[in-house]
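So that we are looking at the same thing, I have put the structure below in structure tokens.
Every protein chain except one is present and positioned as in the full complex.
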Amino acid sequence: MTKLAVYTFALPLLAGFLMWFVGRLGNRPAKAFSALTSLITTVLAGKVLLSLLKGSSIVVVFGGWRPPLGINFFLDPLAGLWLFSVNVLMFLAVIGSGTRYSWRFYGLLMILLAGLNGLIMSGDLFNVFVFFEIVCLVSFALVAYYRKRESIEAGVKYFVLGSVASSLFLLAIALIYGKTGTLNLAQISYLSNSWPALFKLVVFVLILVGLGVESGVFPLNAWLFDAHPAAPFPVSALLSGIVIESALYVLLRLVGLFFLDKGAVLLVGQTLLLLGVLTFVVAEIVGFYQRDVKRALAYSSAGQIGLMLMAFAVGLSRPDLGSVALVLLFLNHLLAKGGLFLSVGAVSDRSGSRDLDRFAEECAFSDKVVGLVGGLSLVGAPPFLGFWGKVALVFGLLAINMYALVGIVLAVMVLEAIYLMRISSAMLTAKGEGRQDCPGQALSLWVLSLLMLGAGVLAVYGVKKGVDLSRLRFTPKQEYIQTVYDVSAYKGGVDIDG
Amino acid sequence: MDRLGLLFTWLTLGLAGLQILFLLAGDRYTRRPWPILGILLLTLVLVGLYSTKDMLYFFLFWSASTWLTFILSNNPRKAFGYLWVSLLGEFAMLSAIGYTYAVTGSTALSSLAKAGPTAIALFCLPFVVKTGVIPFNFWIGDLYTGSDKRFVLFLSAIISKLGVFGILRTVSELPSLPNLAVWQNLFIYLAGITAIWSAFKAVGSEDAIEALSFSSLSQVTFIFASVLLWSAVSVSGAVLHYINHMLIKLGMFSVVIYIWRKIGSTEYTAMGDFVRRMPVSFLFFLMLGISLAGVPPMGGFNSKWLMYEAFISKGRLLPVLLFFVAGVGSFLYVYRLLHSIFLGRKKASISLVKEMNPLQIIPLVVSGLVSFLIGAYVKPFMGLTSRALTGIFDPVTITKTSIGLVNLSLVLEVFGLLLGVVVILFWILLPKHRYAPDTEGYTAAAYLPEQIRLWDYSYNFYAPVNRLGKAFVDLFSLGWLAGFWKEYIAGLGLVLRGLYNGRLATYGAYIMLTLSGLIVALSLLVSKGS
Amino acid sequence: MNALDFYALSVFLIGLGLMGVFLNRDFVKILISLSVLESGVNLLIVSIGYVRGRIAPILFSKELQASAVGKVVDPVPQALVLTAIVIGLGLLAVGLGMAVWMHRRFGTTDVSELKDLAG
Amino acid sequence: MLEGINRKYDISGIIASLVVLAFSGLLIYLLYTQIPYGQDKMLVSKDYIKMGVNSTGATNLVTSVVLSFRGLDTLGEVTVLFASAMAVGLFLLPGAGMWQREENFVLRVASRFLPYLIILIGIYIVSQGHVSPGGGFQGGVVISSGLLLKLILKREKESGFGGLVHALESLMGAGFVALALVGLVKYGSFLYSFGPKGVPGTLLSAGVLPVLYAFIGVKVASEFVAILERFTSSGEEDERA
Partner (left out) sequence: MGYIYLAVVLFTGFTAAIAVFSRGRVSSVVALALASVGLTASFYLLQAPDVAMAEAVISAGLSTALFLFALRKMGIRGD
């Protein structure tokens, strides 16, 4: 089973490299080739996820060296779920990306997929940085793809802020390597208990800021609101759907492994909770006043990231509620936001304007369906995943006696409901009968709607049967260290493993 | 599914069936699939709502009904007021459920009592919002007038009264009656004021649907207040009036929607003298009007009488006065409805109208007859409501009133006899009637021209009443609240928008400030903590 | 023996790079400052791996291979920096591509001109 | 030099710089106290040094770390370069050279023989990667700077390198991943350095490592030739949005 995990990373890379040859045949074959690749990786990721759900976590070893020596991938059920959903949305975005993009666009998408898959699975600190760089660099290029005035401005801002952030992250890695002498996450997490308070604090803040810029945490997410609307719509669907989530995933995993010893749990939890609330409240209030449709969706993405941060912070003290909320919010946002951006983006491209009143002139029927289903599920209307995610989050927040916080969060959630419903109803009540550029778009939108509905029904069924979702959470420190390598056996002496 | 849920399920299914029959019997526009499927889905959701005893599922179905109403109303611009206020209510309910889960670990409705009075009050907030009592009454007019005509009947008959069922279900599930006297009284008086406010609104409106929707609000707040009173007589009177109101609105709205399909407008000025073309509809519309006004021979009187009886026996005279004034208001707008639609001056639109086809008229006939039956022979219906309320209250037959023991059903039967006399009189006089000649002689044309607004004496019929209630109505229409929102809350948004001023240097400063701010703050906390 | 060793230089370069990014208004100057920032971090990583009095991690002779542990500098930071430098170059190439287009679209590479997207 | 300072700086830029100063101070304090300069802080590296040569066969430990112990970083690194080449290909178009008018005698004469000399040095650096300092990246860049001379010359239309360079770049990248996959399929783990270890210190010694470095060298060279070609072309970038 470990081979499949590696293929999900190696195949898109191979596809990216070979894209020039396929590009000679033209853009449509390139799109078909990348759709095929992402379909294969989705199937592989699905099989990996199934085996993870049944069995225990997997450690994939590279170059034949046992974990502390070489680089290793670590896959727990949550990583498997994240991997599978990332590949699903990538496949649907590639299909739903219409006919206007060159073979280079699809090459970059394949490399982005390889980078994201590696980022989710990686178990080595510098390896996380390299994959993070791949994802950042490809996102810079894809945001500025159109080279219009607006995309260049967004690309430049994103480039500068992203580069500064990744340099800070590299600085944190340097400090950690200097202190511990190793780059393997499990070993660092084992050694991190003995870090002095000031060192641990500075490294925590450096990693939080370094990865926070890319994952859209409150004060650092200014680039997000320029980049998503300016990017081509499949890219903004991917940026909102998987890229900022994967950056958040890595941030939470690193924080979970390095900084959660007894004393700091409270402090780390409260910092993340505060940042989550700030991200959510500011993003939703500002999003409420947006006339530009895609920009409003970008604000909603930042808001959902805030919710996920809060869910993780709650999960530290109440794992049964917090981690379930995190998983549900992630899946819901991935499907709903991916679908919304794919449909709203295509519709506003066809109608030429992104203003709330004029963007929906040429809405095809599948756009309307996704507009309705996506809007409802994102807002947390009953039958969808968002509803259960919101319920789990509110239960969790109340369980840790954060009453005022629940009041604020729910009041602001009404704002989000209003401006998202403005977009959905603008699409629903659109008069014109639009046609999509290619059948692939309609197919991907229908698949997304069915996934959302299916997930909703499954959730209702799951809650009734009381299915236990607690396995889908970040593996706690001790268990992570034990599965990756046996601490006692490795004392830094000679350990030949040819 | 307990007996209370069963009653409400049958009522909703019955109404939905009749409404769908009315839509199917209509023309191609009303026969379109999605409104009918929407109503069926909404009925399914409501059946789920009636059947569950678990707060989480109650919240699931309640939220589903809110969202379905928003979508089925098919006019988002007008329905946003409804959406955001009911979402606020729902989130109050969600936090109540969360708090109970945190305290007691279970989300059963009965465990709400252990969570304390504030949780109960929060849980019941959405019921108050959905009923439309004073602070939450600004969305009623927009939603009803703006809503899709094919859905407004179901909206006003069932959805407007979900709050009533909510209170019934919640309070009946709690082991002991919560000591929420303060909230109870507050909302009874607020309901009274809302009843008067909506009566004035209905009286002053120039549109049939607007009049009917505000009349619904006035009746529903009366039901809501009497349920809040929570005595055997008041609750069974409320349930009876629930049934009556549902029937009345079913019949009246089907007529108004039929007319709307024919002449394309629901303004009073566009209608007039339809009795010539639609005599049967006029007959049943008259019966329902009488029942709405609460005049003895029809069912409306019995249920209103029970509710008044309950308030008086509890010695609460001020609410009785408030609801009585609202009752007087109902006389006015019922007459206005009857007059402007069927008896007023003939308009050019009369040629478009003809009697409903036999299938379409069934809902009207059914509601007229059942309401008549409730008026004439109330015993089976009283049995129905008391069976539904078994376990909560003992059956209501004998009640002690200020003038000693009174057998309610006996009293109502006496009025039933009175009804028999009226029917016989109507039967005798019917053949002798003759049409009053058109006396408006001074216009040469056969029909009055369209811009009759200036001459049609029925336009702004109750000008003195409107002038009297103007200040009162404006105060409680909460226009000033919208102004407050625009001015102050919107200001907060502008401040936050200023954060993202688009300059790269500022964003860079954000990164560094976050970095240093977190380091300083955390190091202080750590040093203070350890 | 030398107080002003490479830690000081790398922190100086990092601080200089960061200040350059925030103070400069010209995008090309910001790219230069980013390069300085990255080389500062690279220098820091390598100087973390340096051990006084040891030689480069090339075990060219037989006896060196036998007892290399105490004689050789840490090879891992050098491997990391090798990768980091090339990543920095990759970023630079993309950044300069954007700079060319920014010049074409905005007429100047002055970053304070970029204020259409706000709020 | 100093007159550049008194330009009107953005207030937030100044705040950020003050914060940077404070942060650097904290960083220096942290470094000197937590990570003393010049001391042996190795943990995992001790194993690399002990078994580096006989398990991978390469005397240059950095190469064995780059390619064998932490091979995935290098693969990621190669992907970053490939992505940036593709992004530059997205932004700028190949075309006629920028220098149409200037006829530079020295350049014309030098470009006849100098590139081949530089390429030879580059090939040496790449091939000796696993024995002496150097390797795929450094050698590849040297080779591309050799070919740079050819690109700077006056050229009317697209330089001849176009197709060949892209093909080489893609093939080498795919080759690198293929070799890694061979390691996975036959030897059970991705990027496994199989092949004869040979005598450490000689040319054919470190099994597959020199082959990998050769692939990287050619790939890096062709990548940078492609990037430089785009940067030295004056072609009016296509305006299509």
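Letters A, B, C and D name the chains as they come in the text, with residue numbers starting at 1 for each one.
We take it that contacts are C-beta pairs under 8 Å (C-beta built on N, C-alpha and C of every residue); 3 or more make two chains touch, one makes a residue touch a chain.
These numbers come from a predicted model, not from an experiment.
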item	value
Chains on display which the left-out chain touches in the complete complex	C, D
Given D:Phe137, D:Phe161 or D:Phe190, the one touching the chain that is not displayed	D:Phe137
Hidden-chain contact residue, picked from the options D:Val44, D:Ala180 or D:Leu228	D:Leu228
Omitted-chain contact residue, chosen from C:Ala68, C:Val100 or C:Leu117	C:Val100
Chain not shown, touching residues in chain C	1-2, 4-6, 8-9, 12-13, 16-17, 19-20, 23-24, 26, 28-29, 31-33, 35-36, 39, 42-43, 46-47, 49-50, 54-58, 73, 77-78, 81-82, 85-86, 88-89, 92-93, 96, 99-100, 103, 109
For chain D, residues in touch with the removed chain	1, 3-5, 7, 60, 62-63, 92, 98, 125, 133-135, 137-138, 141-142, 144-145, 148, 224, 227-228, 231-232, 234
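Following the convention adopted for this analysis, only the chains that are shown with their structure count from here on.
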item	value
Selected pair, greater C-beta contact count between C-D and B-D	C-D
Centre-of-Cα separation between chain D and chain C, whole angstrom	14
Rounded Å distance between chain B and chain C, as computed from the means of their C-alpha atoms	70
Set of chain A residues in contact with two or more other chains	126, 130, 133, 137, 140-141, 144, 147-148, 156-157, 160, 164, 171, 178, 183, 198, 202, 225-226, 286, 289
Shared interface positions of chain C, touching two or more other chains	14, 18, 21-23, 25, 44, 48, 76, 80, 83, 87, 90-91, 94, 98, 101, 111-112, 114, 116-117, 119
Interface residues, chain B side, partner chain C - complex	497-498, 500-505, 508-509, 512
Chain A residues within the chain B interface of the complex	156-157, 160-161, 164-165, 168, 197-198, 201-202, 204-206, 208-209, 212-213, 219-220, 222-223, 225-226, 263, 266-267, 271, 282, 285-286, 288-289, 372, 376, 381-383, 387, 390-391, 394-395, 397-399, 401, 403, 406-407, 410-411, 413-414, 417-418, 421-422, 425, 428-429, 460, 463
Contacting residues of chain A [partner chain D, same complex]	3, 6, 10, 13-14, 16-21, 60-65, 68-71, 102, 104-105, 107-108, 111, 114-115, 118, 122, 124, 126-127, 130-131, 133-134, 137-138, 140-141, 144-148, 171, 175, 178-184, 187, 196, 198-199, 202, 492, 494-496, 498
